[in-house]
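Okay, so here's the structure we're looking at.
With one protein chain held back, the other chains of the complex are shown just where they sit.
When the chains are written out, they are named A and B in that same order, and each has its own residue count from 1.
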Amino acid sequence: MSKVYETVIGLEVHVELATKTKIFCGCSTAFGGAPNTHTCPVCTGMPGSLPVLNKEVVNKAIAVGLATNCTITRNCKFDRKNYFYPDNPQNYQISQLYYPICRDGKVEIEVDGKKKYIGIHEIHMEEDAGKLIHDAYTDSSLVDFNRSGVPLIEIVSEPDMRSADEVLAYLDKLRTTIQYLGASDCKLNEGSMRADVNLSIREVGAEEYGTRTEMKNLNSFKAIARAIENERERQIDLLEAGKEVVQETRRWDDTKEYSYAMRSKEDAQDYRYFPDPDLVPIVISDEWLEEIRSKQPEFREEKKARYQEEYGLPEYDADILTGTKKLADIFEETIALNANPKKVSNWLMVETMRLLKEKEMEPEDITFSAANLAKLIQLTDDQAINSTVAKEVFEKIFAEDIDPAQYVEEKGLKTVNDEGALRATIEQVIADNPQSVADYRNGKEKAIGFLVGQTMKAMKGKANPGMVNQILKELL
Amino acid sequence: MDLNLTAVELGKKIKNKEISVVEAASAYLDSIEAKEKEINAFVTIDREGALKRAEEVQGLIDAGKVTGPLAGVPVAIKDNMCIDGMLTTCSSKILSNFKPAFTATAVEKLQAAGAVIVGKTNMDEFAMGSTTETSFYGETKNPWDLTRVPGGSSGGSAAAVAAEEVPYALGSDTGGSIRQPAGFCGVTGMKPTYGRVSRYGLIAYGSSLDQIGPIAKDVTDCAAILEAISGKDDKDSTSVKEAGDDFMAALTDDVKGLRIGIPRDYFGEGLDAEVKAAVMAAAKVLEEKGAEVEEFDLSLVEYAIPAYYIIASAEASSNLERFDGVKYGYRTAEFTDLHNMYKKTRSEGFGPEVKRRIMLGSFVLSSGYFDAYYMKALRTKALIKQAFDRAFEKYDVILGPVAPTTALKLGESLSDPIKMYLGDVYTVSVNLAGLPGISLPCGYDSNGLPIGLQLLARHFDEKSIIRASYAFEQSREYKRPAFAVERGL
Partner (left out) sequence: MQITDETIKYVGILAKLELSDEEKEQAKKDMSNMLQYVGKLNELDTEGVEPMSHTFSVHNVFREDVVTNGDERDNMLKNAPEQKEGAYKVPKTFE
């Protein structure tokens, strides 16, 4: 009889903090500059340069720690992690090993209606490395230090997850929490959130953990799910064949859907951590903690409950709207401009979601403003445009954030409420469609729909549908 | 022009228009030219830049824009401090082509005070050594005896001042690297409290121990220089603003009531008899001037060197990782791949002593040995600091020798590293405890070689050291090495 296995998963999640400057120097963290244009002696490891800590990094790390129920280390320090690699300008990374800023936290996740806590072992602050670009022409590598020194936190979970679904729920929880804090935009595809998966297999009921591997290069939720499934099978196959799992770091190739061991005889995994003598301890007082605590935002769960209670939204809608900070922000900003919450929700839930899906975008990629959505809702409330036109205008807002009032004016999309003009058009439609008129008069109520459609078509969709119906019935 | 002037004396003459800044710079540059073949105190001599700068500074002085005591006075900078655009080598092949993109804060402060930099001085490679023999640019010789070492690692700075190639210089001190060469060369050198002077731009050896300080002819100069270079720097997290930084105010010939302790444990086995006699005689002078002098047991003296070499080597192994042939400095000519490039670059670029310490440092930090060596050393450091704290409850100043002997013969210590390390017995504990210390000449042995006296004080109490050493200095005459007199212009 074959054995029953259990997958044990722990995550190391790196999150780039949304600060203006790097962790140890005054260089910009802005994305997309030409190589090495955001560098200075500190983040290129020039001899004689020294790090000075960006306070905002500590603030954000504490905020994430509090939001994930961690204990904040009141006296924390930085250590050096020594390893040679060209993207690491000093050949040591400034990180935290002995006194990480947060420890012993937990977050609640829900999978298939079942709630569960995932423990957080620690959160530490560290600097990001630069980027290596392969130069095919010379078959060499080019080093860009623009990302070198960008602040990161690494969130290390306990090995509490048992399935890919739990992993995704945990990641989603971390992502929304951190986005709500404004501590990071957490985009996996752009690398501002990166997850390494530690996975091992054991027989159900076993107390000891199996040998684990660490999987790197996971750039999307889908890749994570695939890699977990693949690694689980790989390890089970090894065990079933009487072989041993080797503790190693593996790299996931999502296009080929397989992983391979990252090994080099030139590297020993011995980082020789020791306290960085160039930096002084961080002492976190009660006042400091209180200040950050008092500025913590309303998180997803609280927001979701409030949306249901305050705006009468269904749970499903409240769940989607609070699923990303971006959507919740637009929702609240639009309401703040006196738009009806249910109507705002409707635009976000239906048209926005449809367009996101169609264009393969994430809610974080939304660029339209609350102001223009509010104006659009106002235009429909005023019956200045009908719903067909409104949808068309919204697509423009979604794509280019245009001012709907101006757009409607310029394109002449305003609903025609002029009874005389409508009556004239309808009379023409009746005259042109004697069969439908006859059908209607013979009791085929549905025939009026065709006549409404013809009228709208003749009016280029701008007719006030209520008035069209009313006048048609009257004339028939 | 009299090259035997102190920096402050020369500054006065410049201020009084007795000597122009260009004249002063030229005189010292000529002196360097005349003596370098024999002394080799410099890695880089910047005649052109110095003369141009001298004219500029003269203008600033004439316009009343620079008024300090060092305005217009030439200076040499140890070659481990970065100067924008000027070759900065740490006396290593691996940095033999390196021109920094910024200037060290301490050097910037001197420039703001009107200093004219004439060049960069030789040193033990990456400040690792006590003789200046490990330099890629050849050894520096002691102006008192050209067959002897000048001490190290700031041997170039100390020899340049003693040889009157320059009125003063900056050095750096990680385990005695200012005080010991000052002692060997018969000049005055000061290691400030850790944190007093910014380390920004100082190419690190042991970051928790390194400190920049002055090497000059007398205590007055040291006080004036320290006043110019000290202070909190936003670029160095470990630099601080502490009271008691009006160092020149402590230049008083008055030690009445000053409590001076002499550690008995500094006068045991290994200390040269002539050195001992000279140091004890200095104590006597201070006692006669009204200080309360007393012997005591400091304890833990023999543990300072082991703890120091573990901590300094560990930090150095990490600090020197950045020299890899990628961003700056030497890169090996041929290589097969990345790691081969790293290894060849570093193996060809570093000298034997640096490699020795990198290997030791990497080992003591490696998995399985970290606690036994590195953490043990940090605990020992705490105990040593406590021993000093206890001593400073009773004494304002601790007095002792700088080194067990006077300057050694060239080549004598290179063959046996540990023997060389033992020469640091009186200096390294000061760095471990982060204390300020001074070294000044207190006599000459039967070979005519200078003997150094070391005075220590509490954290940020440089003024007590300055007060005691200034008082002592009033009772002795500054001697010039025959070499400087003979080769003088």
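What we mean here is this: a residue touches a chain if its C-beta (ideal position, glycine included) is under 8 Å from a C-beta of that chain, and two chains touch if they have at least 3 such contacts.
What you are looking at is a predicted structure, and each value in this text was computed from that prediction instead of being measured.
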item	value
Full-complex contact with the absent chain, from A:34, A:204, A:241 or A:431	A:34
Per the touch definition above, residue among B:89, B:319 or B:362 touching the missing chain	B:362
Among B:98, B:247 or B:470, residue touching the chain not depicted	B:98
From A:3, A:134, A:444 or A:473, residue that would touch the chain that is not displayed	A:134
Contact with the hidden chain (one of B:276, B:376 or B:479)	B:376
Interface with the unshown chain - residue positions in subunit A	19-21, 25-28, 34-41, 44, 46, 52-58, 77, 82, 84-86, 132-135, 138-145, 217, 251, 262, 266-268, 270, 272, 275, 277, 279-283
Missing-partner contacts on subunit B, residue numbers	97-99, 101, 194-195, 208, 234, 237-238, 240, 300, 302-303, 306-307, 309-310, 317, 321, 324-331, 335, 337-344, 346-347, 350, 352, 355-356, 358-360, 362-363, 366, 373, 375-383, 385, 417-418, 432-434, 459
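The rule we apply is simple: only the chains that are shown with their structure count from here on.
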item	value
Rounded Å distance between subunit A and subunit B, as computed from the means of their C-alpha atoms	55
In the complex, subunit B residues that touch subunit A	81-82, 88, 90, 95, 98, 100-102, 104, 199-204, 206-208, 234-238, 314-315, 317-318, 321-324, 326-328, 338-339, 342, 362, 365-367, 370, 374
Residue numbers on subunit A that touch subunit B, as the complex places them	41, 44-53, 80, 82, 84, 86, 89-92, 143, 264, 266, 270, 272-274, 277-280
